[in-house]
Every structure is written in structure tokens, then in C-alpha cells.
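The structure is given below, and queries will be raised subsequently.
Removed from the display is one protein chain of the complex; every other protein chain stays in position.
Chain naming follows the written order as A and B, and within any one chain the residues start at number 1.
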Amino acid sequence: MFPFVKKKDKQQSNYKPINKKLATNDKYIGQLFSAKINSDFAVREIVARYSEEKVAIYYYATIVNGDKLYKGIIRPLLENVGKDLKEVVTLESINEVNTFEDVVEHINSGKAIIFENGNDTAYSVDIAQFQERGIEKSENESIIKGPKEAFTESLNTNISLIRKRFHDKQLINETHKIGERSKMEVNMLYVGDLVNGEILKNVKDRIKNITADNVRNIEILEQHIEERPYSIVPSILYTERPDNAASYIEEGYIVLLMDNSPACLVVPITFWAFFHSPEDRYLRFLFGNFTRIIRFIAFFITVFVSSIYVGISTFHSQMIPPDLLLAITSARERVPFPLILEVLLMEVAFELIREAGIRIPNPLGPTIGIVGALILGQAAVEANVISPIIVLVVALSGLTSFAVVDVSMNYSIRISRFIFIFAAGWFGMFSLTGAFLLWMMYLASLKSFGVPFFSPLSPGYKSPGNNLFRKIVKKEIWRSGNVQPKDIKKKQTN
Amino acid sequence: MNTDKTLKTKELLAIILLFIGVKMSDSTAAMFSQHAQNAYWLIIVVSLLVMLPPFFLLLYLLRKFKDKNLIELIEHLLGNFIGKFTGFTIFLLSFALMILDSRNYVEEIKLLYFPESPTASIFYIFIAVCFFGAKRGFETIGVTSWIILPFIKISMFFLGFLILGQITWYRIFPIFGNGLDVILTQGIKKASIFSEFIILTIAYTSFRNTKIFQRGSKIGFALVSFELVFFFLLYALIFDYNSIEKLAYPYHDITQFVNFGDFFTNVETFFMVFWLSAAYLRFIIYLYLIAMIFGYVFNVKEYETLLLPLGFITVTLGLLTENAVINELYLRETLLTISTPVFVLLPVLLWLTALIKGDLKRS
Partner (left out) sequence: MRKLKYSLLLSLITLLLTGCYDKTELEQQAYVVAIGVDKGEKENTYDLTYQIANPEVGSSITGGSSDEAPFELVTVQGIDFMTATATANSFVAKNITLDHTKVLFVSEELARSESFLRGMQGASRTSEIRRQVNIVVTKEDTRTFIETNQPQLETRPHKYYQLMLGRSTETGIVPQSTIHRFFQLTEGDADLFLAMYATTQGEDDKTEGNVDEYIAGQIPKEGGNPTQFMGAAVFKEGKMIDILNGEETRIALILDNTLDMKDLLVTFQDPINKEYQVAGDLSKKDETKVEVDYKKEGPTKIDVTVPFQLEVLAVPSLIDYTNHKKHREKLKESVEGELQETADALVKKAQEEYGSDPFYWSIYIRSQFKTIEEYEQADWNKKIWPNADVTINFDMNRIEFGKMLKDSDLEEVWD
């Protein structure tokens, strides 16, 4: 209740109409932007030729295109004649602004505001030029076959990247403003005649209900709109590939974009989205499914290999074939720790190397990472701190974890792995199975914006049959029914 | 989204196959082989045949009185007081069956894999897992069952395949084992080992629509019958008639028996993992359905809150019996015999009341 009231107050204080006198306006704007100490806030006062009136232009010098400012605003004002200001200024977008609230917002987003003496309307001209990098290759979701472009930190570029891939008049780009202090735009992209109205409303409500001073980028937005902030698994897909985003839009999903993030969010999402890679679809049927199998095995190994090793060797040693058993036993005879501690030690060591590998300055990164891991393992074995098979097990579980492409899911899996190791060390396969079952049930009970996490496998819906494996492209008749698109038929069958 | 009830036929099938199909791997086989030796698989057939008409009668009634589950149907037909009493009786019987059964599974785990651990701690963990699992709700149970089911069934049939080389078909003879009379009386007396089918109808309205239940439960009945008979027969063919009655857990004896080639000789832990998930799921379903029955009998809307006390009572009472043999061969057998008439006659009673009341004609 209270924040709501406060919000209204704030709004009213800025809701000040523009005065006719330029001097008054100038003084007020100077106050708003602390013009005297704010060094890149610029004012240019000139006398317009068409009206012979004093005109003032306000802008942030660092975020506008100086050339455009000169050629599109200042020169025309000084030289051109015309009926009113709109006719004089030759740039493509010019809007009328009536309140100081809008003025502030427009200046902040890189527009120039023109005040005229004797006019209570100001004009905003878009000459923004934010600095950004060019379109580069996708770094974290790299693929071999298929488009290589990735999103950049610029919203317009990103939208253009998506529109380039999906030509549909119904592809709608809806904008919402969030943040109290710094107003940021969130753009929702969806296909109007596909997306489910309820899900759309749900997402909109969540975005509208954000009460934060500033939501800088998508990564923060994700945490604002997710349903279960404490959950171990993510419920929103974060991808930096425009082709991936476009393929979701096409299926009736919603994509969220913001400035300053080289990625987008896809909602609602299921387990399969984290499991799939766009390349599965670019590869031919057999090859794509082969990678799916490999990835599934990798999923399994990374989650379970350490815990199964702990469980079997501390509780069910009868399971291990005698040759292997004797080999492990002889290696363990000089190791000072219990087996579970050995595994935990190496797992933590691996996580340390991984964390350090990310933070380490670029030129040093690769060498230190690999050498560190190798030397650490080798030395630890030679010093009889751990047995060699542990290096094998942990290396395997660490290596396969990279098959989980999604950053968030990767963390979920790595944390789950520790849970399972503890479970296995407690009552062997008995508690490990129990823990796995509960983990599985937890996942199954999750919903992302109302869509069950394991759908359309179960609960079942009409779907393209693209869960663990995928069908050949010709046979994909339906859209995913679990997001309940308005038009479920993807392709007319003959 | 639009509806909470998203479960379809496949999930119902998964639930039935786990809830009832797991019986093939517990000591039910041992209980029957005590009486009929190598012909004990026929007892299952008899029990199924005994349970079939009441179950179908109940399905018929449920179809007539739309959108009512078992307890609602009973109360609708028998009136508030008698209905409540009958409902409570069903609750007590099935709850008691579940307590004895769960103790049975716990003993199985303990004897075969954790001989040093106290029964109590295994029991607590087992029920704790079941409780947390059931707490996630019926939809999750259905989804998880469906996802895990293939792995469980593949492992079980893989075991069946591995053991095929060891069977001797002639061990099926003498065909009637200890006599046809024994098979018939035992089959009729113990028909309540399929009481789960009656209990399951409490979830009649929990699926996307009631047609699903009608169809799914019939398919499930057929599949489960096939599976149980197949495996029980398999045990009889592997162990001769005198050995089968000595084994408490033939499924696990088989898992200890098979090997994958010369190198993996002790693979029971591999099968144990799948068996355990099936057992967990079975009791998750059991616990949930029983809480549901209790909830409907006593009009507790939030019946999921009952899971914790029910689970706790299960452990406390389950630990009372001294050992597995008494539990299985004496208590469970007696209880099954007692509860058979209740479960078999209940649908008939309901049908008769409906007939007398004239409810059947109206709809």
C-alpha cells in the first residue's frame, strides 16, 4: 500500500507543464539536470530564422550524434524558413512533448529537446547514438553448423536480428517501461495470432508489478519476473542466439529483450529447452538425434557418476567386477581419507579451477586452467592424497558438465551433483535413489508461467515430438501444445 | 493453466503399473507359494478373476453417477451415516494393508542390502521420501510415474530376458501344484491383494476426464495381470516346486542369480535401483490415495496436510511387528483374508442399493 502512494507523489512532482517563457524553462531544466556540475549536459541557444525567436536545445553530449545534431537541427534552424518548427527540422522523427517528466525521459534516452520561447510545447528529436559493439559470433552457445550471429547489447540491433529471421506481420514488439528512477524499456516479442493470451497477460503483469529503482538488463529482469527465486532450477531460458529466439517465437513463445544485454529471455520454458541445442535441428535427423543421445548420456554422467561411484564403492562393493575392485582397493590402501571425502575434495578442486578459469585474465586463462587441473590431479595422486580413479571419475563428471549449455542449468546440475554425492554417502543406493526420485518429482512439480516443466512429454500435449529425440522435419505437424498456442497446426498435411 | 487436471491415460497406466505391478517383486509370491508351490501363479489368475467383476461393476456405477469418486459415490448411495462408516472401514483396511506392506518392503531392503542397519532408520527414510514425494501432489506423481516407468519396466523385462536361459518349462508341472482346491480357496481368500484397484477409484475424478479413467484402468488391469502372471510363472520355472516355497523374495533371488557375461557377476544393485524407485513410487501413490480417502470421508479439503501424520503412523505401527516372517506370513495373510469380502462385496452392495433406489434407470 505504502509504496504505491509514494509512487504517485513522485509522479506528480515531475508532472509539471512546460512554461511559455524560455527563461523559466531553462532555469527549471538546469535544476533538474544539475546543469552546472553535470559536465556532459549541454545547452545550445540560438535564434531561429523562421520565427526570429530564441530557441534552446538540450541534450547529453555523450549519447547523441553530433553530426546529426548539427546537420539536422542547428543548421536548419539557423537557415531554413517555414511555418513552424516541425517543418524546419528535417530529421525523421520529431515529437511534441508537454511535460517535464517526458522531457527528462527523452533527454535520458538520447534525444535532443528543443524549447522555443513563447511556446508551451517542446519538441524531441531522436538523434541518439549509444556506443555499442558490432555483431559478433556467439561465444557461449557455439555451434558448428548453422548461423553464427549473436545478440549485442543494443536493443534495436537485437530486434532487427530477430525480424530478419521471421518475416510475419503479426510479429509484435510490445514495449513496457520499468524502473522508478531509470526508466528502462522491456520489449516483448511474440506472434500475435499464436501466443496464448493467458501466458501473455501473466508475463505482462509480472513486468508491470516490478517495483525497483532500476532494472539495468535482462539478467536482473529474469530474477524479477521468475516465479520461484529460491528454486534450484531456472524457469526462464537465457539465450544469446537470435536464431534460437526466433525459433521459439515461431512456436508461440514470448521473447523478452532489453538494452544492455547481449541475450534475450524466452518464456515459458520446459526442461527440454535446457536440454536442446539449436544445432540439433540444423543437423540432419540421424545426426541431430545422435548428439541428443550423447548429450543425454553426458547429463546422466555429470549428475550421477560421482555419486554412483561413492554409493557403490562404500555400500555395494559386490557390484564392482573383481579385477576393477582389486585395482581400486590396492590404490586406496595408502589413501588417508574415506572415499566420499576423496570425491568431495576433487569435486571442489574442480569447481575451484573452473571458477578461477572464468575470472582469470584472458591471456592466462587457458594455460593456467588446463595445466592447473592436470598438475593438481597428478600431484595429488603421487602424494597418495587421492586414488587415481577419483581423478578419472571427477574429470569425467566435470567434462561432461560442459554438455549442459545453458548457464543456469549448468549451475543446477552442479549443485544437484553435490546433493547426490551426500545422499550416496549416507545410505548408498537406497538414499541416492530416494534423493533422485525427490529431485525428479520436484522438477516435475515445477511450472514456468503455468507450463509444467516436463510437458509435453508428461502431462501430454500435442507437440512436434521434440523431447528427448526429434522427428524428421517433415513430420513436425503440431506446435508445442503445452504453451497452448492459438494455432496449433504448424503445417498443413496433405 | 486452464485446468489443474492435466493427466491422461498414459499417466494413469503408469500409476497402475507401478502401484500394482510392483507386487511381482515383493513377497506376495512367497505368500502364495507357501500354499500351492509351483502352481502359485494360478492363484494370481484366480484372484484376478474374482476381483474382475466387482471392479468392472464399480466402474459401471462410477460411469452412471458422473463426477463422483469412490467415497462420494458410497456416501451418495448409502446415505451419510452408513456411507461414512463404510468409507472409514475401507480407509482402515487399506491403511492397515499399507502399513504391513511397507514394513515388508523395508525388511526386504534391510535384509538384502543393509543388513547392519536398524530397521527403524531405513523405515524412517523410506517413509520420509514417500511423504515428501506425495506432498508434491497427484499431478506430479502421475508425471514422475510416467517418466520413470520405462526405465523400471525395461530393467525388469531385461532381467526376465537374462534369466530366460535358466528356465525349465517342465517345472510348470504338476500343473495344479498342491491341488486345485488349494488354488481356488487361496485365490478367493486372497483376492484382496488386488484391493488396490478399488482404492484407485478414489482418484476417479483426478484425470483430465472420467473417460480416461474408464479406459485407462481397463488397459491397466490387463497389463498388470499379464505382467504379474508372467513373472510369477517365471519364478516357478526357475526355482523348482520345493525351492520356491523357501524363498522370501524370489525377484531378488533372481537378481542375485543373473550376470552380464563373466565380468559383471553381481548385478543385483543395478536392478535394485530400479526396483527401489518403483517401490518408492508405489508407496507415494499409496500414501496419497489413503490420505485422499481419509480426506473425503471426513471432509478434510486440504487432505495433503494429512500425509505427514499418516506417514508417521505408518512408521510407528509398522515397527511393532517383530520380524518380517511374522509380518508377511501371519499378519498380512490374515488381513488380506479379512479384507477380501469387504472389497469384493462393496461394489455389489453399491450396485444393489442403486438398483433398489432406482437411481440407475434415471440416468
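Keep this in mind: a contact is a pair of C-beta atoms (placed from the backbone, for glycine too) under 8 Å apart; a residue touches a chain by one contact, two chains touch by 3 or more.
All values reported here derive from a predicted model rather than from experimental measurement.
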{"item": "Touching the absent chain when the full complex is considered, from B:Leu49, B:Ile175, B:Ala222 or B:Ile326", "value": "B:Ile175"}
{"item": "Of A:Thr314, A:Ser408 or A:Asn466, the one touching the omitted chain in the full complex", "value": "A:Thr314"}
{"item": "Residue of B:Ser121, B:Asn209, B:Asn299 or B:Thr334 touching the missing chain in the full complex", "value": "B:Ser121"}
{"item": "Touch list for chain B against the chain that is not drawn", "value": "37-38, 111-118, 121, 124-125, 128, 166, 168, 170-171, 173-180, 239-243, 246, 252-253, 256-257, 259, 262, 265-266"}
{"item": "Chain A residues touching the omitted chain (full complex)", "value": "313-315, 317-318, 322-323, 325-335, 338-339, 387-389, 425-428, 431"}
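Quick note on the criterion: only the chains that are shown with their structure count from here on.
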{"item": "Gap in Å, rounded to a whole number, between the CA centres of chain B and chain A", "value": "47"}
{"item": "For the chain B and chain A complex, residues of the former touching the latter", "value": "1-2, 6-8, 10-11, 109, 113-114, 117, 122, 125-126, 129, 132-133, 136-137, 139-144, 146-148, 263-270, 272-273, 276-277, 280-281, 284"}
{"item": "Sites on chain A touched by chain B in the complex", "value": "196, 198-199, 312, 315-316, 318-319, 321-323, 427-434, 436-438, 440-442, 444-445, 450-452, 454-455, 457-460, 484"}
